[in-house]
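In what follows, a single structure is set out as structure tokens and then discussed.
The complex appears here without one of its protein chains, the remainder shown in place.
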Amino acid sequence: VHNETSTGVTSRVADVRAALGDHDALLLVDTISSLASIDFRHDEWGVDVTVGGSQKGLMLPAGLSFNAVSAKAVEASKRARLPRSYWDWTPIIAANQAGYWPYTSATNLLYGLREALAMLREEGLENVFARHARHAAATRAAVRGWGLEVLALDERELSGSLTAVMLDGSDAVRRLILERFDMSLGAGLGRLQDRVFRIGHLGHFNDLMLAGTLAGVQMGLKLAGHDVGDGVGAALEHLAG
Amino acid sequence: VHNETSTGVTSRVADVRAALGDHDALLLVDTISSLASIDFRHDEWGVDVTVGGSQKGLMLPAGLSFNAVSAKAVEASKRARLPRSYWDWTPIIAANQAGYWPYTSATNLLYGLREALAMLREEGLENVFARHARHAAATRAAVRGWGLEVLALDERELSGSLTAVMLDGSDAVRRLILERFDMSLGAGLGRLQDRVFRIGHLGHFNDLMLAGTLAGVQMGLKLAGHDVGDGVGAALEHLAG
Amino acid sequence: VHNETSTGVTSRVADVRAALGDHDALLLVDTISSLASIDFRHDEWGVDVTVGGSQKGLMLPAGLSFNAVSAKAVEASKRARLPRSYWDWTPIIAANQAGYWPYTSATNLLYGLREALAMLREEGLENVFARHARHAAATRAAVRGWGLEVLALDERELSGSLTAVMLDGSDAVRRLILERFDMSLGAGLGRLQDRVFRIGHLGHFNDLMLAGTLAGVQMGLKLAGHDVGDGVGAALEHLAG
Partner (left out) sequence: VHNETSTGVTSRVADVRAALGDHDALLLVDTISSLASIDFRHDEWGVDVTVGGSQKGLMLPAGLSFNAVSAKAVEASKRARLPRSYWDWTPIIAANQAGYWPYTSATNLLYGLREALAMLREEGLENVFARHARHAAATRAAVRGWGLEVLALDERELSGSLTAVMLDGSDAVRRLILERFDMSLGAGLGRLQDRVFRIGHLGHFNDLMLAGTLAGVQMGLKLAGHDVGDGVGAALEHLAG
């Protein structure tokens, strides 16, 4: 998983590839919440299968998913013995070569994708990645300003697309923020339930949306009785820096 | 003018009506930037002609305008000698009585209006007015926090839909905020040019949008070299109060 | 009026201009239902004021109107003594020179206009005019096929954007077609009331839409008890010719 959505931790995919050495295993990467938000290099990093989706960094509704596959993965797929039909790449690759799709296409999402790609190219992918990294850094400045801690520990693995914040009793805060400010924060999952909340900052998102987001979190924390500092001020200082 | 858009000052229309006494003059009120944002009472306040538009508190694109007219105004209109055609109420009133409009209707805006009215009723007009008043008060708290002054002087005339802030050299700040944060603030008009900027807070607008707006203003002021205090913090305190 | 919407008769504007000779009168032309559907030449034909709108050949909702004005018209406007404000060209021309509009703009319609103009250029204006002329001719073939008559008498004045068809008792047919086939035909106006119905064929319109339209008229005529011939067949023959 390139960007782990429940924790806000990214994987160092190139290092994983290096660690694999000449092992025969395929390297499969889920980029659902990183594609078009955090730099990712399918070919350069030697990934065998990359899975992406339309509903995060590509700024579209859910409904399109993408696979990038290496020759080695295609070979392995041909030898695989798990029965499959819709997930089978063979008819898709054959149809793609003629510019088609073997099943009913989500045509209107393809029009949306064309526009999303035009927007990304207009801003420039490097700038898109830098914008996400900057928003993540401003969010972490807010977290420090509140006197709270980010879940991710390793500086090299901090997510550009979302930030998980440690807070016991986070579910009550999330509920209050939803009711009072109409903003939905991500919940902690599994053993992190009620112990973290998650702030998303990806896709079609700018400085003032982030400022509004962090203001909602700060007001919600205070209203829920948490004695937090001025995270918003710290974030604004970062954003204006 | 019920809400003077260039200054953020409201008129006390009922007082104006009282001051008119039994004078024969018609009372005409422009509610373009107050309708559905600030309480207004055409009948109760004895207004003769109220003019409203679709593009502010009704949350629609520009394209629809409304007149509420008293019997006295209709009478006066019949006696008026200014030649007119499109502005003539006679064919409009006649067509309205059968549920029609004498010219080409902006049909799609009428569908939008139906939805806008449903949204206003769902929230409740009293709540809508209170929301605007609260956002205006939070904005003024921010202005005080920045160490700046609001243009309007009389407590009874503070606008709920926009706030004009005194600042010499405001145009450079507005330009910087537009370029850096993609947010367009209102300019000072006439002799207020470059001496005020205006913050709109009306229509489909909530606490976090206001927080983002004020954050953009604060960052812009600082980036333009103005040594301002923490207006955002003051506004958040008001909003969470 | 370049295209008279209630009768389906066009004016030979160039001939009108020629007939004016060196008379001082201004030539004002209403192109509401012809602009971008029927060839019109403001400069070449020596028109002083052309009025157009967004809601017909430009394929947009109602809400934008356009004036093309000659130098002579601007001069006359300056000398005119009718009081005016919104209709005054002076502030509009001044604002236009800087790329602005002196009042609140219908911004979303301007985006629509940009796309409409792109569509017209893509098809080519000559092709757009030819398409409308061809649809008008096919409609007249249908009218002849039904054994009915077109209102317009002069071959040189047949409208490309709509066709008025003579029929006593047309209102009952129109009502039946609206109820049964969900299609709204234009009514006869003034002394043509209940004596003609009007078929529009302009804007974003193609052969099969016209075929469906004419099929609805033919079925409606028959259902209303009119013993008409096979107009649809005649129109299809024209369209496939």
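Note that the chains take the letters A, B and C in the order they are written out, and that residue 1 is the start of every chain.
Just so it is clear, contacts are C-beta pairs under 8 Å (C-beta built on N, C-alpha and C of every residue); 3 or more make two chains touch, one makes a residue touch a chain.
Predicted model, so just to flag it, every value in this text is computed and none were measured.
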item	value
Contact set of the excluded chain (shown chains only)	A, C
Residue touching the undisplayed chain, where the options are C:16, C:172 or C:215	C:215
Of A:11, A:55, A:70 or A:206, the residue in touch with the unshown chain	A:55
Residue touching the undisplayed chain, where the options are A:108, A:127 or A:193	A:108
Touching the absent chain when the full complex is considered, from C:90, C:127 or C:206	C:206
Residue numbers in chain A that touch the chain omitted from display	53, 55, 61-63, 82-83, 104-109
Where the missing chain touches chain C, by residue	180-183, 206-213, 215-216, 218-219, 222-223, 230, 232-233, 236, 239-240
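Throughout what follows, only the chains that are shown with their structure count from here on.
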item	value
Most centrally placed chain, judged by C-alpha centres	B
Centroid spacing, where centroids are CA-atom means, of chain B and chain C in whole angstrom	38
Interchain centroid distance [CA atoms averaged], chain A/chain C, Å	52
